[in-house]
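Can you keep this structure in mind? I'll have questions shortly.
Only a single protein chain was left out; the remaining protein chains are all shown in position.
On to subunit A.
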Amino acid sequence: MPSLRRINAIMFKELRQLARDRITFAMIVMIPLIQLVLFGYAINTDVRQVPSAVVDLAGTAQSRQLIYDLEASQVVQFSHRFDSVVQAEQAMTSGVVAAVLVLPADFQRRLALRQQGVLLQPVAQWITDGSDPLLSGAVSVLSQLPLTLQGIDSSNNPAAVMQVVRYFNPEQRTAVNIVPGLIAVILTMTMVLFTSAAVVREREQGNMEFLITTPMQPLELMLGKIVPYIAVGCIQTGIILGLGHLLFAVPLPLHWLSLLVVTLLFILASLTLGLIISTRATTQLQAMQVTVFILLPSILLSGFMFPYAAMPLAAQWLAEVLPATHFVRMIRAVVLRDAQWWTLSYDVVYLAGFTLVGLVIATLRFKKRLD
């Protein structure tokens, strides 16, 4: 039977040590703060002002009007002007521009024919740097603009075949999507690292040799180590959501209880992951390396940066194993879509199961021996 007194002893000892470790203590606050500001401001998938070149072989009033209208869309910025396509290609190869608009000499004629419905071919050409799909994708949207002899006619937009209504993030701001996902990344990093390091540190500094000759049980040690970091995880979540709301107008969740449930589940899952690592790693550096090993797929595959739906099946399976994937899904649902936690039962059950199984594995793997 685990003794509450011993769990308490380990917990308070851990808290004391944490409070006295100034750098770690500062990191608890600084990591979410800095990352939030960096990610929130810097990451934007809404592409604007792509540096572009124009090769205007027509040189007519209409061609100049088109260039002007395109620039007004703010998607591209024509920083260079070339007389030949070859020159423009060179500029693209050297990375000066990412897109080139070529207006042929008979631009005027083509446009007129097209307007009469005689010509179905395009009237101009975009050459884009396909090595960055995000940029070239943004530019290719421009090819769909309704073009007339009078310039781009946005008022006379032909009715779309299908209407798109944007729920939850109508302005399509990236920060709204990034900020809740950032909780997953930061918690993965800090929770896994803190617990694994907290156990490994005892081994590294020789405390473990004493501790395991006492009546302390593995489960007591594990629980005592986990509990203080649950509070740390909650504080970090609070910082990210609070600041995300202040700086980036990310909505606050409607159902706070759901937020608490999904966050606690993820914190617990991450902490047990840290414990499992700690049963294997013998130095804090090793613990750190394994954490990074888990952190990278958690950033790249969890859906935090790139849409889960776009990943190949094998990557999706791998992503499903990571607690971060389930949490990214749930926290976005709870914060952005005001979902209730019980509607997310698949992810809830997965994280709860992960924690339970992880705790059992960590406890069994933890030997009260040195060999």
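We adopt the following convention: contacts are C-beta pairs under 8 Å (C-beta built on N, C-alpha and C of every residue); 3 or more make two chains touch, one makes a residue touch a chain; residues count from 1.
Here is the rule we go by: contacts and distances are computed from a predicted model.
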item: Record-based protein name (UniProt) of the chain missing from this complex, from "Protocatechuate 3,4-dioxygenase", "ABC transporter ATP-binding protein", "Cytochrome b561" or "Xanthine dehydrogenase"; value: "ABC transporter ATP-binding protein"
item: Contact residue for the chain not shown (choose from A:Leu147, A:Met216 or A:Leu301); value: A:Met216
item: Option touching the unshown chain, where A:Asn8, A:Gln77, A:Thr174 or A:Gln316 are the choices; value: A:Asn8
item: Touch residues of subunit A, complete complex, unshown partner; value: 3, 5-6, 8-10, 13, 16-17, 20-21, 205-216, 368-371
